[in-house]
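Up next is subunit A:
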Amino acid sequence: MIMEITIVRTLLSILGITLVVGLNAVFVVWLERKVAGHMQYRLGPTEVGPAGLLQTVADGLKLVSKQIIFPRSADTPIFILAPIICLVPVFVALLPVPFSENIQAHELDVGLLLVIALGLLNTLGILLAGWGCDNKYALLGASRAVAQILAYKIPLLLCILPIILLSGTFSLREIVVAQDHSLWFALYQPVAFLIYLVAITMETNRSPFDFAEAESELVAGFHTEYSGMMFSLFFLAEYTYMFVAAAIASVLFLGGWLGPFFPGPVWMLLKIYFFLFLMMWFRWTFPRVRVDQMLSFGWKILLPISLLNFLLTAGVMAAL
Partner candidate 1 sequence: MFDSQTAATYNLETVGDQENDFILNLGPQHPGTHGVLRVVLHMDGEYILSADPVLGYGHRMQEKIAETLTYTQVLPYMARMDYLSALSYNQAWVCLVEKMCGYEVPRRAEYIRVLTTELNRISSHFLWFGAFLLDLGAFTPFLHAFEDREKILDLLETLTGSRLTYCFFRFGGVGADVDSVFLKGAQDFVDHMRSHLASYHDLVTGNVIFQERTRDVGVILPFDTWGYGLTGPVLRGSGEKYDVRLREPYSIYPELDFEIPVEQTGDCLARYLVRLQEIEESLNIIEQTIAGMPEGPIRSKVPKIIKPPEGEATMSVETPRGELMIYAVSDGSKIPYRVKYRVPSFANLSIFSKMAKGQLLADALAVLGSLDLVIPEVDR
Partner candidate 2 sequence: MSIIETALHDVNVTVEAQDYQQSGIHAQAEIQAEQLKSVCRALHSFCFFLETVTAVDNLSTETMQGVWFFNHYRQSARFKVVIETGRNNPVFPSIGAIYPGAVWHERETGEFFGIVYDGSKDSRCLLLPEDVTFHPLRKDFKRPEQQIAGIH
């Protein structure tokens, strides 16, 4: 009996995650284009479906039907593996994300750690993509992506630690529950919240930190040689990754599914899309930072401040 429940639960989880990934991509790409359009005196997609909502579906169909081109000198196994390595971890990273008290694919005591660890695999996928296709632009893009990992990953972890101290758990659900009777952690930890916001922008390779694919410099960066479905896998991975990062952000700082009037999942999604909108807003406002500037920004500004913030929090907690 327990066995059967587990199987059903697993199947439902897979279905749910796939749905979330697919629908999120459709919606976020549409939203991004709409936001970009309106920020630039344009309209964005209007033709396919109501208000252009199905534009992404049409684009997806187009991409699927396109030929996948393998460069002659590419390292084919790596070339094929790269988008998969990019996409699969973000699927897994959705497992411990709680959408409400009951809606969660799998409760893990160390859910947060899992998500952080899987986040690094994305960079591995980018590295493989850049290396495997034997293109110099792609290689430059991949090397940039690898070079920046530590610059954002350490501040990111240092921003999460105060939350762990406040909540006393690594479980994402417990962290939300801990915010139930107190204020949201963003109010306790505004500095950590801000730095986390910057760090996830870096982590998801979003503008102004999008040097891995820096269009005006590297043509398309690590996915220069990818076409058709393989290209769209990168796309899917990027937007799902954004979704995961936003979900973690809302769990850590904005109290996850907590909120009045609406049911939990609605609040959760609202918060997630608030973060996604913020990231879009950044992208359509700022010029791109240079690689070395980003590194020195990460090491000289984000790291000391987040470290200071962590020590301060720990000190205050100890004193109390």
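Operating definition for what follows: a contact is a pair of C-beta atoms (placed from the backbone, for glycine too) under 8 Å apart; a residue touches a chain by one contact, two chains touch by 3 or more; residues count from 1.
With respect to how the candidates were assembled, all candidates are chains of the complex that A comes from, given by their letters.
Just so we're clear, the structure is a prediction, and the values are computed from it rather than from any experiment.
Chemist: For subunit A, which of 1 or 2 is the touching one in this complex?
Modeler: Candidate 1 is the one in contact with subunit A.
Chemist: Given the complex with candidate 1, which residues does subunit A contribute to the contact?
Modeler: So the residues of subunit A in touch with candidate 1 come to 36, 39-42, 135-137, 140, 143-144, 207-208, 210-211, 214-219, 284-293.
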